[in-house]
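Sending over a structure as structure tokens; questions will come in a sec.
Of the protein chains in this complex, one is absent; all others appear in place.
== subunit A ==
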């Protein structure tokens, strides 16, 4: 499988998301409805992946949708595609929620996580699109183990990098650079960016 699937060359053919965001910014509810349909699946999937709890995931997804409606005018088309913008928003909210919960049940969660460092295979669960799944899997596989664990623990579990360092028993500076190195590899493998 050599084909590099670019984020801008989609998967999300069909509605022009940039146009829908532009219309949403003017209060066009019909455009927002189309935008909702296009992004709600990935948003919910990502939020649920981070939070695990279905009820909370639904709540956060709803918050993300309100934020999307509220901030549509702040979207900069030249900065990048719509989906990364929305998913960055969704991830931020999911992580905030997870940290609030962690403050309460910190010790238990860390102990549980230590026995459950996510395997990269798990990343590909619940995927509708086989091609996308294959490519994400292949690209995650191209990372070193430490790079992969650093990225996935932060992204899918909502851990801060000092927490990741503690979990992996690795120095802080190493985790920082592995996250960046891992993302550079991932970016290049996925054919994202310039």
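The rule is short, and it goes like this: a contact is a pair of C-beta atoms (placed from the backbone, for glycine too) under 8 Å apart; a residue touches a chain by one contact, two chains touch by 3 or more; residues count from 1.
The rule is simple: contacts and distances are computed from a predicted model.
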Options "ABC transporter domain-containing protein", "Regulator of SigK", "PAP2 superfamily protein" or "ABC transmembrane type-1 domain-containing protein": UniProt name of the undisplayed chain: "Regulator of SigK"
Where the unshown chain meets subunit A, residue by residue: 7, 11, 25, 27, 29, 32-33, 36-37, 40-42, 44-46, 48-49, 58, 61-62, 65-66, 69-74, 76-81, 83-85, 87-88, 90-92, 95, 123-124, 126-129, 132-133, 135-136, 140, 151, 154-156, 158-162, 164, 175-177, 179-184, 186-187, 190, 192-194
